[in-house]
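First the structure, then my questions, so here it is.
A protein chain is absent from this complex, but the other protein chains hold their places.
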Amino acid sequence: MPAQFLTNLFIAFLWMLLNDEDELRFSTFFAGYLVGIIIVFIMHRFFGTQFYLRRFFALLKLILIFIRELSSSSVFVIKHIVKKEVTIKPGIFYYKTELRGEWEVSLLALLLTLTPGSVVMEVTPEGDAFYVHAMDIAESRENLLRSLAKFERAIMEVLR
Amino acid sequence: MFTVNLAIMIPFIAALIIPLVHKKVSRSYIGWVVFIVPAALFVYLASFIPSMAEGNTIVHTWNWIPSIGINFTSYLDGLSMIFGLLITGVGALVVIYSIYYLDHDEMLYHFYVYLLIFMGGMLGVVFSDNIMVLYLFWEMTSISSFLLIAFWYHRKQSRYGAQKSFLITVGGGFAMLAGFIMLYVMTGTFSIREIIASVDDISAHALFIPAMALVLLGAFTKSAQFPFHIWLPDAMEAPTPVSAYLHSATMVKAGIYLVARFTPVFGGGEIWFWIITGVGFITMIWASFNAIRQTDLKALLAYSTVSQLGLIMSLFGMGSAALYFGYSAESVVYTQATFAALFHLVNHSTFKGALFMVIGIVDHEVGTRDIRRLGGLISFMPISFTITLIGSFSMAGVPLFNGFLSKEMFLTAVLNISKLNIFSLENIGAMLPVIAWVASVFTFVYSMIIVFKTFFGKYKEEKLEHQADEPKMGMLIPPIILAVLVVVIFFFPNILGNYVLSPAMSSIYPGFGPNVDLGVEIEQWHGFNTELWMTIGIIITGIVLYLLLKYWKGIFRLFPRRFSFNRLYDNALLFIENRTTNITNMYMTGYLRDYLTYIFLFFIGAAGITLIYTGAFTFDVSNDVPVSMFELIMVVIMLGAGISILFVKSRLAAVLLYGVLGFAIAVFFVIFRAPDLALTQLVVETITTVLFLACFYFLPEWKKEEHDGRTKMTNIIISVGTGLVFILIALGVQHGQLFESISRYFEDAYELAGGMNIVNAILGDFRAFDTMLEVFVLVIAGMGVFSLIKLKSRKGGRKIEDQ
Amino acid sequence: MIEYLVVGGLALYGIAIAVAVIRMIIGPTLPDRVLALDIIGVNLISCIAIISVMLSTTAFLDVILILGILAFISTIAFARYLERGVIIERKRDS
Amino acid sequence: MKINDVILHAVTKIVVFIILTLAIYLFLSGHHSPGGGFVGGLVLASAFVLLYLAFDIETVQKGIPFDFKLVAALGAFIAAASGLGAVFFGASFLSQAFDYFDLPILGQTELATVTVFEAGVALAVVGTVVTIILSISEDV
Amino acid sequence: MNGNGILEIIAAIFIFGGGVLSVLSALGLMRFPDIYTRNHAGTKSTTLAVLVTLTGVFMYFWIAEGYISVRLILGILFVFITAPTAGHIIVRAAYRSGVKVSDSTVEDELGPMLRKKEGEREGES
Amino acid sequence: MNNILVFPMVLPLITGVILIFLRPFIKLQRWVTFGVMAVNTGISLYILQKIQKDGILRLDFGGWEPPFGILFVGDSFSLLLVLTASIVTAIILLYAFHSLDAAREKMYFYPLVNFLVAGVIGSFLTGDLFNLFVFFEVMLLSSYALVSLGGSKMQLKHGIIYMTINVVSSWMFLIAIAYLYGTVGTLNLAHISQRIAESGQTPILTVISILFLIVFSLKAGLVLYQWLPGSYSAPPAVIGALFGALLTKVGIYALYRMFTLVFYHEPAITHTLIGIMAGVTLIGGSIGAIAYNDIRRVITYNVVIAVGFILVGLAVLTPAAVEGAVIYLVHDIIIKALLFLTGGTMIYLTGTARIENMSGLIRNYPMLGWIFFITMLSLAGVPPLSGFLGKVLVGQGAAETGSYLLLALAFLSSLAVLYSLLRIFLNAFWGETIISEEDEIPLKKGRLVPLVVFTLGTIALGLGVESIAVYASDAANVLLNPDIYIDAVMNDN
Partner (left out) sequence: METIIIILAGVLVSVATYLVLSKNLIRVILGTSIFSHAAHLLIMTMGGLKEGSSPLLGEEAATYTDALPQALILTAIVISFGVTSFFLVIAYRAYQETNTDNLDILRGIKDE
């Protein structure tokens, strides 16, 4: 994959040389890089690996999932804040994840925590399960588990 | 050239050499080596007598601090000559005496060093023309006297006496120095001769009287005048040669010398006249009366010395009356008092020196000087007896001895003065002869005590430490010489008068012109005049009183010791020590809060009062930039957070609130367009917080502040006051801006320093010096923290001092 | 219009911070207070960003980043302190 | 249950790199925009603080085996010595010089002695802050 | 009003909207019963508020001054990473330092676990 | 450009930092530090001469002209103090070599001393108000570290008080600078003076001057000396000596500088207040010196008395008084160092600081006894020792201006000094010898030599006082004629 990246960089520089401007401009470089992406994407099979920006797209997808979850659960929390009476029933539950390793686990925990209404309280010493505090466990347990599953899949796409 | 300056220095040089060579010279020789110094100097000085008699003087200057006008200027004239001869003459005799008296003492060379320092100092006092140098030597005599009194410093009484004499004489010296400084302020010169020359310009000066009083304080303390006389009896703890030399013949006469020397400056007025005469008379009668009650012979001699010094002092006082009149045939009568003073000065040195030496011999031979243990020594010590007889009778004013002559002249002077009608003398002048007569009677009585209680009566062997016997001849020679002088002067007084005393008169009355001879022809016999009748009265009354002594001795019980000046001195010291401790402990509590309270109160007081007093507080909000809603909220937040710190119960909460303050200030730095500051503030704030937390591990949780109500109230008042003064000054400054800041200059930072960030350009270039030092401050703090943590005193290992 | 929105936004953040300060003062638990500090820090980021808009300067954008970093560091420090008393350990047992 | 700091460690590893980069950026750009030796040094120090907080002294020491006391001293020395440098060139103590040079690759670049001075400042700040924090923490 | 103007207004609305969100979450900070629930309001909603505002500010600089601020992007990223970590750490610290969950809490699977493990450790030693 | 002017400050500074690297090499640290002080002595002597020839010297740091940059200004007053400080530190160091424990020496004692001296000397030389603040901090931080170096209970207890008070006073200094900057918009001392002369000393400026008075009084120990006795007696004698000799002098220097160069327009307020404060200090110091039987206490209250005495010179402000004060300042640096070291030696030899537990020491240690005796006389201003001329001139100034009360207090305080030390001499050195020859702790040459050197110093300075009187008189001239200073700083030369 590094080979794809270097090639892309090379194309960008080539682009700059071809443009033959009197000074170095980032915009020119950027344009060249875009051109390079197209060329590399077309040619990536010759490298015998996946297209190197595939992860980039996976990441974009993760972000999109995240933003959707973030917004929906924010609405949920704010709804509770502005309610006349606080009626939430919080709770702490145990969740065992399929993810492994420092980065995967951390990323999941962060995403889960960022989504309003849930926060990772502890990671087990083995590093394979969370204790999650949910703001309203009665109402949102199912939602949370669904989000978690979505996140897990998206994360795997990015990091594996 | 061998100058008088050098003459002063020789004793010091000798004093420096002795410690270096004392181990190489046999003990018995040191004294003789030392003897050469005064003896040679005596001869040297005596060689000037003829020249002095012709009215010449010698001046010589060595520079010391020329830019200030303080130089070693010696001035040899008639007055200083008398003293110079006394110092060297008696000095030589005392050294001989000491050689025999102190032959067993291991620290002998110390004694000679001190003695030489004293001798040099004393010569310096009398020969110095520069008052600052005079003062220098003056203190030197006090110091050497101190060291000599405490020669046997393991004895408590010696230390006590030394301390007393030191405090009184040096304290008086300080006063005298202040007086000298005032003289300088008035005249612009440190030279006595020049001061005398400018007398007419200063007598109306505001500093004239204070200067006089201060100089006299020096003179009176040194000459043991009432009530400062208390140090002299205690000074008798010194070895007897010292008593004979310093505490009767020379040092105590330094005060007299000073009065004589400054008579032309201050004399001629009522104040001077009465202070000197009055103090002299009081001293004379009080001391002579008290002498009688003494049982220690040296103490008795000490009181007698005090009394005699009072007599001489009073004569100088009376002699100053002549200056009131200026030179005239009439006024010469009064100058005779001064002449008598000079005469008695010499006489006293001879007979009192002899007496001290003999008493020393008695002490040395039998181991006591207590009258109650002595008696009947005449058969064992006939020579000593003879000397004592001569000395005592001279002191008592009995004919055939020089004391008689000067005593007669004293009476003459008193009678003359009592007839004056200036200085309010017309009212109380008649009292003076009476006092003089009574004092003379007492003098007669104690003189008899010395002779008869010691040498007559029963010999009480069991009360003595050694069998009585005459001492070695060497020890007797010095008192014999003095005793001989006592008699010789009686028969040939005018040799002394013409060659030594008369030249001194013109030093004291310089205004009378150089050609006036104020000398007096001294006569042994001048008919049956009032003075003689008074003397006869003294002798008869004295004998009667002496014989009836045991019947009237009870009178002394009317003067209980607890009201004595000695007690006053002791109690004063005790009082000072206790009170000072109390006072100091009262405000030096060791409590940080108290010290800070002083500071803040001072801040509030000094700055606040100045603020109001000068009318500096003004304020004006018209130039203020407007405030936005957000800023207002931030201000409220800061106020809330700040004030809450005072009330929160946990330290963590306090630190959190403190963190809020820090963050909020960073925001203000943003609002005030200070990005660098905001950055720095934020980081520093955070790191500080981390430090607080790190240290909390070692410290206990806060306890409730348990201040009582009053303390709390004071704290509140101080806090509010400090804040208020802070605000008021700031508002005043805000309104009272006078100049544009210099910082426009820095806006050319790019051209000047190549930087676009002005703050950074200031830190890195314009004021890089500050920055460099600030880095060092940080590094020092780091090193300090490191060493504070790593270097701990071992548990239990209390170290009082290094190592 | 823009100005009102911006100034209003800033004021709103101010209010939010003020509320957080109240939470900090009243507690009741220490973690509550720590939480309040964290919230204040994060809100201040917005404040400084908005002020930058108002002054139309980019000089303070570094401050934003730094503030984010530091709020994070202090929160960790406080949390560590609450958790263990020692904020920096010689050697962690795990 | 043992504490598992996995999240903190992961985040710290990322964050520290951002902080370090920022620190160097602030240090270098201080001449023209906010920043400089102090700020750079302080931010650098805060990166260390974060490391110590998230990990432990031994771990960090293994990764960054400096004696920070000496770092501090070196910084102070550089700051002061740069002042003396000017003296050797016959200028007043602490005179700074700057000029613009055409350098290969970097193009026209401003080189200023003040950078040396500021580097000293930054080192001293980092060294001191870390020394203080370590001294306290090691006392436990 | 040209396109830029509208975009600027949108940016301003973002800025303002962040403010509103932030006040709301602050309200939550006051109303919720315990530290754990307040933490939800506090860290996460506030984070959202800040993200919204920063996005607005980023837009503003881009539109009004043509300035793409890398530092702002970094800042946003930074908040993204650190805010949840801080939330996590605070809650953990609270729980471990013994702050009780509110009475309304219906379920606590962590508490018994924590106590059990600690008991075991004590037993070991 | 006179780069030479920065060396007395920067040499110790850089040496200090280099010595941090040389931590294990104690011997090297010792002699390098000593060498620096020796070199400093030479340099400052040279500068002092140069000033007599060329007038006031100045060095603009970074080449930035006043008032924009920071500068050092060398006049006779400051250089005399720099010179004395260098010499005295060198000699104190000799004592340190033989008295300080290895643990302290290793814990950056020598770097800290170097920093302390740099701070002190910088304070004497700087011509910039804020820079003065920074130098104060350099000095103070070093002193905080030194006062607590070793960490005994007593050191920590007094260290905390010392530190708090100084932090508060530094704060006041900072706000005073802020107020002054707000009013006159500049930090350069000469420029401030110039501007104030131009506008007149407005009431608010007088108020600000009072703040400076408080700040420097705290440093000098004028009236607000309560922190001083404890913190100067807590650390080892060497450190006490450094403090006693140098630290309060910086405060005194600053008072003289500020109230002759800048705030001299309203003497009826400011200088009267200084006079009152000097008087109170003399009284308080005298009372304290007599009150205690603890040698350390007696010594530290003697420090206080001297402060009051020197400030009498500023209060009366005549040429004689100022010249006297300058001379006295030089004398006091020497004699206080000697006093602290002598006291420390006595405590070391006897294991106690209380005089009632000492007796007859002069038989065991005759040299020490005589050194103490001479110290006592010198402190009391007895001629021909070094304390004399200063005392006379200050007294003269007081008499000239009719400040009789101050004159009386100043002279009475000499008596208190004398009495307080006389008690020690009588009780500790005289009396029955109680230390037998077997129990006698030997007084090594290493400890004795510095004492002897100082003693010879006070004698030599007394006899040869003319040699510094010239400089002192020049110093007084500059102090009393601010225009000379301003000209030298603000005009190109």
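By written order: A, B, C, D, E and F. Residues from 1 in each chain.
Quick note on the criterion: a contact is a pair of C-beta atoms (placed from the backbone, for glycine too) under 8 Å apart; a residue touches a chain by one contact, two chains touch by 3 or more.
Model, not experiment: these values are computed from the prediction.
> Considering the entire complex, write down the shown chains that touch the omitted one.
Displayed chains contacted by the hidden chain, ordered by label: B, C, D, F.
> Using the touch definition from the top, which of F:M1, F:A38 or F:M154 touches the missing chain?
The missing chain is touched by F:M154.
> Can you work out which residue in F:M1, F:A103, F:L174 or F:A197 touches the chain that's missing from view?
The missing chain is touched by F:L174.
> Even though one chain is hidden, which residues of subunit D still touch it in the full complex?
So the residues of subunit D touching the missing chain come out as 32-34, 38, 125, 128, 132, 135-136.
> Counting contacts across the full complex, list the positions on subunit B that touch the omitted chain.
Answer for subunit B: residues 589-593, 596-597, 600, 619, 621, 623-627, 631-632, 635, 638-639, 642-643, 645-646, 651, 654-655, 658, 661-662, 665, 668-669, 671-677, 680-681, 684, 687-688, 691-692, 695-696, 698-700, 702-703, 705-707, 715-716, 718-720, 722-724, 726-727, 730-731, 733-734, 741-743, 746-747, 749-750, 756-759, 762-763, 767, 770-771, 774, 777-778, 780-782, 784-785, 788-789, 792-793, 798-800 touch the chain left out.
> By the contact definition given up top, give the residues of subunit F that touch the hidden chain.
Interface with the chain not displayed, on the subunit F side: 130, 134, 137, 141, 144-145, 148, 151-154, 156-157, 159-160, 163-164, 167-168, 170-171, 174-175, 177-179, 181-182, 187, 230, 233-234, 294.
Rule of thumb we're sticking to: only the chains that are shown with their structure count from here on.
> Report the chain whose CA-based centre is farthest from the CA-based centre of subunit D.
Most remote chain from subunit D, centroid-wise, comes out as B.
> What whole-number Å value describes the gap between the mean CA coordinates of subunit D and subunit E?
31
> If you average the Cα atoms of subunit C and of subunit E to get two centres, how far apart are those centres in Å?
Result: the chain centres lie 10 Å from each other.
> Hunt down the residues of subunit B that sit against at least two other chains at once, touch-wise.
Within subunit B, residues 675, 679, 683, 686, 690, 694, 697, 765, 768-769, 776, 779, 781, 783, 786, 790 contact more than one other chain.
> Counting only residues that touch at least two other chains, what does the list for subunit F look like?
13, 17, 20, 61-62, in rising order.
> Once you draw an edge for every pair of touching chains, what topology comes out, line, ring, star, complete or other?
Topology of touching chains reads as other, fitting no named class.
> So which chains actually touch one another? I want all the pairs, not just one.
Touching chain pairs, listed by label, are A-D, A-E, B-C, B-D, B-F, C-D, C-E, D-E, D-F.
> Which positions of subunit C touch subunit E when the two form their complex?
Interface residues on subunit C, with respect to subunit E: 1-2, 5-6, 8-13, 15-17, 19-20, 22-23, 29-32, 34-36, 38-39, 42-43, 45-46, 49-50, 52-53, 56, 58, 61-62, 64-65, 68-69, 71-72, 75-76, 78-80, 82-83.
> Which residues of subunit B touch subunit D in their complex?
Residue list for subunit B touching subunit D: 675-676, 679-680, 683-684, 686-687, 690-691, 694-695, 697-698, 753-757, 760-761, 763-765, 768-769, 771-772, 775-776, 778-779, 781-783, 785-786, 789-790.
> Which residues, counting only subunit B, touch subunit C once they are in their complex?
Against subunit C, the touching part of subunit B is residues 628-630, 633-634, 636-637, 640-641, 644, 648, 650, 652-653, 656-657, 659-660, 663, 666-667, 670-671, 673, 675, 678-679, 682-683, 685-686, 689-690, 693-694, 696-697.
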